[in-house]
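One structure below.
Omission of a single protein chain aside, the complex is shown with its protein chains in their original locations.
Per-chain residue numbering starts at 1, and chain names A, B and C are given in the order in which the chains are listed.
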Amino acid sequence: MSVRKKKLLNQRSMILREMLQGLVSAYPDVVRLTDDGLIVRAQPKAPGKVGLVIGNGSGHEPAMIGFVGSGLFDVNVPGEIFTAPGPDRIVAGIKAADRGTGVLLCVSHHAGDLMNAEMALELCQMESGINVEMVVLYDDISSAPKGSEPERRGTAGLFFVWKMLGAYAETGASLTECKRLAEHIRDNTRTLALALTSAASPVTDEVMFELPDDEMEIGMGVHGEVGIGRHKLLSADATIDLMLPRLLEDLPFNAGDEVLVLLNNSGSMTLMELYILHRRVAQRLTEAGVHRYKSWIGPYATTQEMAGFALSLCRIDDHMKQLWDAPCNGAFLKGV
Amino acid sequence: MSVRKKKLLNQRSMILREMLQGLVSAYPDVVRLTDDGLIVRAQPKAPGKVGLVIGNGSGHEPAMIGFVGSGLFDVNVPGEIFTAPGPDRIVAGIKAADRGTGVLLCVSHHAGDLMNAEMALELCQMESGINVEMVVLYDDISSAPKGSEPERRGTAGLFFVWKMLGAYAETGASLTECKRLAEHIRDNTRTLALALTSAASPVTDEVMFELPDDEMEIGMGVHGEVGIGRHKLLSADATIDLMLPRLLEDLPFNAGDEVLVLLNNSGSMTLMELYILHRRVAQRLTEAGVHRYKSWIGPYATTQEMAGFALSLCRIDDHMKQLWDAPCNGAFLKGV
Amino acid sequence: MNGPDFVRLIQAIHTAMEAAQTELNALDSELGDGDHGGALATAFADAAEKAAALTNPTPSTVLAVTAQSLLNRMGGASGALYGTLFLRMSASCKDRTELTLADWQAALQAGLEGVQARGKAAPGDKTLVDALAPAVAAVSTSDTLGGAFAAAAAAAQAGADQTAEMVAKFGRAKFVGERARGHVDAGARSMAVLFAALHRYQEDEDGKT
Partner (left out) sequence: MNGPDFVRLIQAIHTAMEAAQTELNALDSELGDGDHGGALATAFADAAEKAAALTNPTPSTVLAVTAQSLLNRMGGASGALYGTLFLRMSASCKDRTELTLADWQAALQAGLEGVQARGKAAPGDKTLVDALAPAVAAVSTSDTLGGAFAAAAAAAQAGADQTAEMVAKFGRAKFVGERARGHVDAGARSMAVLFAALHRYQEDEDGKT
């Protein structure tokens, strides 16, 4: 199974810049590109509301550039492909997001993102008068065992935080309240991913890993980090039957719980496959007595053209439902 | 460049049924699956408004099952993979869509779709009291020369019709008015597609065509129909520079015209590539004096996991802008 | 040929299509999407089942249920065309309990006209019409069913063979242009399979009496 290295690009060194220019050319009413390469809301949030920032390596589009907008993030600090941005740019992002009452810096847990965020935080505390808090987000059950949750990686399930936290900040919640909600959503979210094929870095053209034609990898990270094991290729139903119980027992999700479901396309899965997979997820959750509030199916955080998906569950309460259903307007996420 | 035949499916003969079940399991508030395999709105349109139906071969998801909902289609009649549904099922779809003032049957121009639609129309005229009109839609400039527009294929650019026609029918426009608008949008829309890789039928596992690693095919149809020629792989900018002038001169789009832009992902293009492509489209349109009203970038009509895209332009006026901006709620299209 | 004969005929066609399935898929793969054999086999399986379930089969009702299976189980352009063929044949013999050679001639002629009206293809366009049209013409060259069907089968196969020389003007093969030359059209070949099955069915019947 060879990987698509054939891509429509210009100079490799210009990928990030041209991609950002392309984004804002398409959605000028939603996002702007600043001179220092930040993606910011076209209409800034009202003064007095908490600003939300996240930095991340690029190459996972629409994450995160597609989720800046009203009811979502205020600023995204995009790094080079698969490379966390440096502290100065994160500091610039924090400043750009401040509307006078402080900024919550969200970090998708990967070593580089965390280190750079910590340095940015130190710089802010030294230098500026901005009230900044940091929240480290993780969800991938394959990257560390139960009991070591803070060592887990941040993957597609962070989407639940983006959406609901974005809505919450828009209501005028305080910095402390925003941070507490982000942690609460994180602590109620669990994700497990699966890859059918590898992907190539658009910069180096290096294929991330090799996977035989009749195997799949469970627990693959969003940069091709190896997962918890390879498995012979299974049917769609058998794949869900293998993955879902692991997710359910990790939190655990119990009968009577109400959840949001995300089936995230890692890149080149067909919607056809995802809908067939969702059918089984729905059946199995019903059997387990777990109620689905809403489901989202689509490419929210990708790894280039990798064929694979992440299944993510988030346990919710009535307040979170309200936030989930609140309007938003990002380049990749409108209405709800 | 090998094609991904490795898919997460159950029995091949069950693909259509399970996909539809999966869709409605995810979006029960938007769509329902009838016993005869139609996708219909969960909340039917108000009585007295024109019903909109389209039938099509499946395998192009989200088209068309993802575009049933308020402000969109009332009914979709999904056929087997890449196979138009038969006349009886189309008739059932027409009946399901009727709210007392007639139904517009939209046909994406392909031989099978047209023949079956014509038969359905004959059956309706013989049998039922429903007032049905048919509109045949086409947009792909590569499939027949200028002057022979009605021989062209219906491809991704039909999206403009779906969205604006859906909004128009919702306003209470008459059947004649709806048909006239559909024709008007069609006659102002032009599309050209490009493929970097082939795709495989999920039913037969047959690869549609072979494309060398250093070539691309211009004008590829949505079932892998060959296009107007192969070309050495170009940069993103050079690709747009090759394609856009052909689109512009075909209508022609002139300086001062206002347009909607669609960059449709055929399957496994990355958003990164599409944004970089859009950057050039925006530059070139500006140079040509053509104003962009809005741009849409995403996988709206796919050919399985084919890597490629379609660039589509639609010339609009103020009435069409209103319709474009009207709300809608389909499984794959919310807000706007 | 009466109603029950037609039920057996559809069963015979189904058997022939099952046997030809791989070959037809392979032909369709060359210029189309490789599903022609599978689609016909599935549709005729359904037709054979539905025909067998008829309580009082007449030629017309057997042809009608077959048309329904072709239209709705096969789908696509070829489903519409095959379906139209059987639908028009059914209409042409609506009041008959038994079909004579003249009835067959009239029914096939009506079917051919329907197919051409629906699909717009003329002989020479590299479609199933290139097998169907000569087969329909050949039915008039004999005055027994056995002779007529033998002639039709031969004419259909000859017509199918000739499609290898043609460039397609319809169907998916249209888009491959000159590259179509050298390949037999899948739909023309499936028509030849259909007429061969009809011929063999009649031989067996004639053998019995």
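Heads up, the rule we're going with is that contacts are C-beta pairs under 8 Å (C-beta built on N, C-alpha and C of every residue); 3 or more make two chains touch, one makes a residue touch a chain.
Predicted model, so just to flag it, every value in this text is computed and none were measured.
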Contacts of the hidden chain among displayed chains
A
Out of A:Met208, A:Ile240, A:Val259 or A:Val281, the sole contact with the unshown chain comes from A:Met208
Which residue from A:Val226, A:Ala288 or A:Ala326 sits in contact with the chain not drawn here?
A:Val226
Touch as defined at the start, partner being the missing chain; which of A:Ser70, A:Thr83 or A:Ser268 qualifies?
A:Thr83
Per the touch rule stated above, chain A touches the missing chain via residues 57, 79-80, 82-89, 110-112, 115-116, 118-119, 143, 201, 203-204, 206, 208, 221, 223-226
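By our rule, only the chains that are shown with their structure count from here on.
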What is the shape of the graph in which nodes denote protein chains and edges denote touching chain pairs (line, ring, star, complete, other)?
line
Relative to chain A, which chain has the most distant C-alpha mean position?
C
Rounded Å distance between chain A and chain B, as computed from the means of their C-alpha atoms:
29
Inter-centroid spacing, chain C versus chain A (mean Cα positions, whole Å):
55
Averaging only over C-alpha atoms, locate the centres of chain B and chain C and give their separation in whole Å.
33
